[in-house]
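Working notes, structure below.
Complex shown without one protein chain; remaining protein chains in place.
Up next is subunit A:
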Amino acid sequence: MKIKCLSRNPDDFLRETKRDIHKVPRNYDPKLHPFEAPREYVRALNAAKLERVFAKPFLGSLDGHRDSVSVIRKHPTSLSLLLSGAYDGEVRVWNITKRNCVKSVQAHDGLVNGVCGHPNGEYIFSVGADKQIKQWNITVEGDIQDQPKSTILGRSVFQDIDHHGKDNFYATCGAGVNIWDEERTEPIRYFTWGVDSIHHVKFNPVETNILGAAASDRSILLYDMRGSTPLRKVILKLRSNAISWNPMEAFIFTVANEDYNCYTFDMRKLSIPLNVHRDHVAAVMDLDYSPTGKEFVTAGYDHCLRIFKLDQGHSREVYHTKRMHRVHTVCWSLDDKYIMSGSEEMNIRLWKARAWEKLGTLKSRESTALQYNDKLKNKFGNHPQVRRILKHRHVSKMIFHNTREIRKIREAAKKREQNRMENSKIGTVQYTSERESHVIGEKE
């Protein structure tokens, strides 16, 4: 007969010296880990609470502008540099890491309508209300000379400027869209279509020859730089303020609209938006995609920023401070960690893209714990207690009341529509989906 008893040598389970870490043998047998679901649920609840505890998104403000900030743009090659233009014609370069202004120049008479950088990061362009396009040399540290490298005087005011993703071309808009070669003083292309008062233009970062523009006749236009005529346009009920291309999916773009909503479109089918994003209670002024292409941030006339997920209709986050006024412009940093916003009260603010995220390098244990918490939040996110905690956001009184009011208006409209359908002859009043209802028409 053979007999064996469990017999452990304690030395196998104790650390050898005091400086060692404790040995923790693991056994993943589910029998040894009872109450798996309830314990995970409690952990998820704790994770959700901790997320809200650590949600402190505001990092700091960059002050120095002497008038409202009209535009901020990322520097194409340096993560720490930020370009901004103000209503008094000043262009500033900021160092975000040091949170100081590197350089400021009086670039234009009247407001600065747009700034952009060359993809190699060696010079920047600015357009202003003085009908001028100015090109400035910029050093690696962000220093620019007091005098522009070159100046082009146009026939009309330029409303916006954006640079081609790879080559030496840039586009301006105003009366129509112009494509410029950097070597020349005359545009190489000139696009017009109907009433041309275009206030925003943006190159596609992936399909670099495609560009989109927003016009004041409520339309969104698409151009191909290689062709001579515009490609398509879609007309919405109200005008769009800005347009942003998805950096990962080349055919998807989102527009910020005056009717408080954002609309995500597929370039190939403009007749119906892919998604309607709503939560703002005033016009959306600007938006920018995160480099992952899964989220975008919007600047609202209602004194707040909101972060939307691409596939969701409501925002996952709202940022506001007591002192922040109407937000004119916003951008999402290329490392997917920060958000910069420029607002009416002359400040540029720096925010975290994920409000609860811990900045700086994480130890591996720390990051695994955070990942585990994320997974738990995902798994139990639909349980009422967890969801309540995760969804709760404090908003200003104005937004709170306006949201309620808008909800009432929407419900009333819906009810009215329903009544109309019920009380009219079948087939005379058609049901229109929310997504369809905002588009007036598509033209080619």
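As a working rule, a contact is a pair of C-beta atoms (placed from the backbone, for glycine too) under 8 Å apart; a residue touches a chain by one contact, two chains touch by 3 or more; residues count from 1.
Following the convention adopted for this analysis, contacts and distances are computed from a predicted model.
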{"item": "Among \"Sister chromatid cohesion protein DCC1\", \"DNA repair (Rad51) family protein isoform 2\", \"WD repeat-containing protein 46\" or \"Dolichol-phosphate mannosyltransferase subunit 3\", UniProt-listed name of the chain not shown", "value": "\"WD repeat-containing protein 46\""}
{"item": "Residue touching the undisplayed chain, where the options are A:30, A:360 or A:427", "value": "A:30"}
{"item": "Contact set of subunit A toward the excluded chain (per top definition)", "value": "1-8, 10, 12-14, 22-43, 46, 379, 383"}
